[in-house]
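This view holds just a subset of the chains, kept in their places.
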Amino acid sequence: MLTITISTNRKTELVDITHVVQSALHDDGIDAADGVLYLFCPHTTAGLTLNENWDPDVKRDMLLTMDGHIAPPDSRHRHAEGNSPAHIKTSLFGSSALVFVEGGKLQLGQWQGLYLAEFDGPRRRQVWIKYVASAG
Amino acid sequence: MLTITISTNRKTELVDITHVVQSALHDDGIDAADGVLYLFCPHTTAGLTLNENWDPDVKRDMLLTMDGHIAPPDSRHRHAEGNSPAHIKTSLFGSSALVFVEGGKLQLGQWQGLYLAEFDGPRRRQVWIKYVASAG
């Protein structure tokens, strides 16, 4: 299992981790194989997602809607830390992602990037990575 | 890696791909094995999900709520293409799905089907498929 560490800078933020994941794969010497790469986020107020990594306004609009419309602060929430919206957004995006690998390269669509979705930062976050080869 | 192509017909649409995925598995000659099938959608405005494939009103109600309530158009969105709600819905549903395979058959619940979730159609979409055998 590989671990990568990401420092986030804002309360909510989509951090593009595509290149750091590709590099971790390469450094681990498993870059020649074909299989499936699994990413797991061991936190409860940050998740993982895939989305566009071309126009930064996409990330901005996504967070605007997630933070302000889908799971805004709610005075009826009781959790003392006050970050229940971050827990909700984490379950909506999910704690894991998978990407196919061929010839050592992450297989992504033309506009796709892999994101750590920070919902209660800034913090230091981990992403765990495991690789399983396909049948061949 | 197998690729299937789906043409969607509407702006938002849940397209049942259960049978085309099962057929792709069969045609690829891996239908005797037990393992896990992974599906990956390489787009940023379409995702994958599992849900009921019996009463078509379920799909209709799901899209009504996704499009009109959860991620409606928002005049504060800045992304020039105007499809930020589609990006949000893609991250909410997710870009991948997994299904168990036993004896060459997709293992699904009685009412479950596999769906391509189109959020910015009509378009031609791809779904990538990979198979990993279980330990035995």
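Per-chain numbering from 1; labels A and B assigned in written order.
By definition in this document, a residue touches a chain if its C-beta (ideal position, glycine included) is under 8 Å from a C-beta of that chain, and two chains touch if they have at least 3 such contacts.
Given the structure is predicted, the values throughout are model-derived calculations rather than measurements.
Visitor: Start from the 2 shown copies and tell me what the total comes to for the whole assembly.
Guide: 3
As a working rule, only the chains that are shown with their structure count from here on.
Visitor: How many degrees of rotation carry the C-alpha atoms of subunit A onto those of subunit B, rounded to the nearest 5?
Guide: 120
Visitor: If you average the CA atoms of subunit A and of subunit B, how many Å lie between those two points?
Guide: Chain centroid spacing, subunit A to subunit B, equals 20 Å.
Visitor: State the interface residues of subunit A toward subunit B in the complex, per the touch definition above.
Guide: It comes out as residues 35-36, 49-52, 55, 57-58, 60-62, 64-66, 69-70, 92-94, 97-100, 102, 107-112, 117, 132-135.
Visitor: Flag every residue of subunit B that touches subunit A in the complex, lowest number first.
Guide: That would be residues 1, 30, 33, 35, 38, 40-44, 70-71, 74, 76-81, 84-85, 87-88, 90-92, 94-96, 98, 128, 130-133 of subunit B.
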